[in-house]
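In this view, the complex is presented without one of its protein chains, the others remaining in place.
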Amino acid sequence: MSKNQHDRAHHAKKASGVGDPQCFRGEAGQAKFKNGDMVRIRDLPDIFYTRCQVYTRGAVGRITKVVYESPAAEDEAWDNTDHPEWFYSVVFRQHELWPDYPASYKNDTLETEFSERWLEQA
Amino acid sequence: MSDTHKAAPMVDEVSDFEILEMAVRELAIEKGLFSAEDHRRWIEYVHTLGPLPAARLAAKAWLDPDFKKLAVADGVKASLAVGIDWINGPPTKFGTPSDYCSFRVLEDTPKVKHVVVCTLCSCYPRTILGQSPEWYRTPNYRRRLVRWPRQVLAEFGLQLAADVEIRVVDSNQKTRYMVLPLRPIGTEGWSEQQLTEIVTRDCLIGVAMPQPGVTSNAKRPVHPAVHPIHAGH
Partner (left out) sequence: MPSPSRSALMRHFDLVGQLQPAYHQPQHAPYPDAIDHAKYRALLRSSHDVGGEPDVPIEWEEKEEEQWEANTFATCECLAWRGVWSAEERRRRQNVDVGETQYLALPYYGRWLLSAARIIVDKQYVTLTELVNKIDEVKGRYEQKSAR
């Protein structure tokens, strides 16, 4: 079996002076969602690795910011960087995330980021 | 050091971790994966990092409403004003590998209080805030803050009115966050330097609020190192 060839210089060449995730600008195409959209978090199969927290699955939130383009963590974790996606910041109401969240704290929220594959229109 | 901490072991005992660390670093250098100079440079770079630039950014935002707007709209650009270049500052010239170049400043208001966690690991804006505290990295903090934020904040000494929106921000991807806390009363006419001094690391994470006269984090037990970082590093 031969040794794999790894291009160790690739990322530095691409991102030098530009930054990461800035180096992926323009690679994700058209963003599917925009600020203010209500989205539901998809419960895609959870195998080997994900950065989409289980506590968000099936919950509905509001997009507050379209943040950047980047390979999804699930791909970047294996150095598969050819298909960047748009990333979004989404806000949830705590009482919708947790059934036992105290009713007296009715305004509490939680905000976290998702790559586009994890979102569907609510 | 409290009774619950173990007695200090003999000073010349070397741990399995220390042995492995040397082995990995020496092999990596032997094989040309990085140079000894690279490693030294990174250690030195980390030594330059701490919460002061982020504290200054908060003070500047308090004093200048236009700067505050910039900080909230473009944290990376605003960081330049306090001497932090997220992209070109680190030796890589493309940001630090772990903390990237997507930085957001979370503006607290009388109605909204932010607090930051990384439930998946311990992502932290090292580039402008320095290394994360031990408690921030614990599974305990990461488990509980997202679901019981008021209980956890109470343990840190913070209690907020029931109608305040506590927004927990879970930094699970490439963005790194700092909290821009509320400017406390009793600081009218203060200089940027005076304001900077009361914005502690804990305020920038969101587990404390700035107070006149409080210029350091709350006292907590400190678990000592067996072989702490060499003097001069």
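For reference, chains read A and B in written order, and residue numbers begin at 1 within each chain.
Following the convention adopted for this analysis, a contact is a pair of C-beta atoms (placed from the backbone, for glycine too) under 8 Å apart; a residue touches a chain by one contact, two chains touch by 3 or more.
On a predicted model such as this, the values are computed, not experimentally measured, just so you know.
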Absent-chain contact - pick from B:I128, B:V146, B:V169 or B:M209: B:V146
For chain A, the residues touching the chain missing from this view: 3-4, 6-12, 46-50, 53-55, 73, 76-79, 98
Where the missing chain touches chain B, by residue: 2-4, 12, 14-15, 17-28, 31, 33-34, 38-39, 42-43, 46, 91-92, 96-98, 100, 117, 119-122, 131, 133-135, 137-144, 146-147, 151, 155-156, 170, 220-230, 233
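As a working rule, only the chains that are shown with their structure count from here on.
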Distance from the mean Cα position of chain B to that of chain A, given in whole angstrom: 22
List of chain A residues in touch with chain B within their complex: 11-12, 15-23, 51-53, 55, 67-68, 70, 73, 87, 89, 91, 94, 97-98, 101-102, 104-115
Touching residues on chain B, where the partner in the complex is chain A: 76, 86-88, 92-95, 100-102, 111, 119-120, 146-147, 149-150, 162-175
